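Every protein chain except one is present and positioned as in the full complex.
So, chain A:
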Amino acid sequence: MRSIVLWSLFVLTTMYPLGCYGADALKLRYLGVILGDIKEVGLKKPEGVACDDQGQIVIADTENGRLVRYTLQDNALKGGGEIKVPEVVFPVRVQLSSKGSIFVLDGQQRKLAQLTPEGTFVKYVTPVGVNPPNVVPKSFKLDSRDNIYLLDIAGERVLEIDPTGKLLAQFPFPKNYGAMSDLAVTAGGDVLLLDSAKSTLYIAKKDAPQFAPFTKGLQEYLNFATNMLTSSRSADIYLIDQDGGAIVILGPDGLFKGRQLSLGWRNGQLYYPQQMCINKNGDVVIADRGNSRVQLFENLK
């Protein structure tokens, strides 16, 4: 009898924490902060950040009009070199391709620029053959094949183009939307669309031409989400709650799973965060615009 009780206690104590992690999916612990480049020039209102599986972190140092590149290896940051090209004056969103190319959205010029892995300007990525031709990209994402998904707020659509700009598909925004601010592509090829004003996600399933509601209003769980990311491992969806200074986690089914971090100025807190990325170790990097810094978090899951 005693052995049964002890065995039950053992099972409970070992399984309960696992259950907790399963419920929240993402458990963040503050790891460190990036305040500037290698020359100690401070970041100024950074709005974008991108990571890759080689440990590279590229920051859109927005109000300094430049990119800053670091490498995170064994919890140590290296590098900190500046990438500054005259063709990009106000970087707001960054993504890295599978070949290491840097794609950066210029918020002032409203153009998507492609840079080499070394940081040399290659070209502006311009969609070819789209109708109507006026494109205003608000955000963008790359998929595993390096195809580009542009959130075009002027054309009220998502454009899928290949790296040369050739149009592959376009998905019109759903009717009666509020204000679209970001998109994400799932590992399965579905496209998610974030409506900040209505705190709602829409989904265009792979090979489906239309967006359909994916979640109901998430107002209960967040304030004003402006950025979205899908986890390739857990298939969870992460939303940056800009006004609430937090990360909101949804399951692959769009249901609320949890909330991490809080608004503030101290290390580990966020003040109007803008973009996040996750590296192969599961570490989370967040462009903390209001605090003029980039913060790194370890995922305890």
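We take it that a residue touches a chain if its C-beta (ideal position, glycine included) is under 8 Å from a C-beta of that chain, and two chains touch if they have at least 3 such contacts; residues count from 1.
Following the convention adopted for this analysis, contacts and distances are computed from a predicted model.
**Student:** For the chain that is missing from this picture, which UniProt protein name fits: "Cytochrome c", "Xanthine dehydrogenase YagS FAD-binding subunit", "Branched-chain amino acid ABC transporter permease" or "Ligase-associated DNA damage response exonuclease"?
**Tutor:** Of "Cytochrome c", "Xanthine dehydrogenase YagS FAD-binding subunit", "Branched-chain amino acid ABC transporter permease" or "Ligase-associated DNA damage response exonuclease", the absent chain's UniProt record names it "Cytochrome c".
**Student:** Tell me which of A:G36, A:G55 or A:G80 is the one touching the absent chain.
**Tutor:** Of the listed residues, the one touching the omitted chain is A:G36.
**Student:** One chain is left out of this view; which of A:Q56, A:Q114 or A:S181 touches it in the full complex?
**Tutor:** Of the listed residues, the one touching the omitted chain is A:S181.
**Student:** State which residues belonging to chain A touch the missing partner chain.
**Tutor:** 35-36, 42-45, 90, 107-108, 110, 132, 134, 136, 138, 153-156, 178-179, 181, 196-197, 219, 223-224, 243-244, 263-267, 272, 289-293
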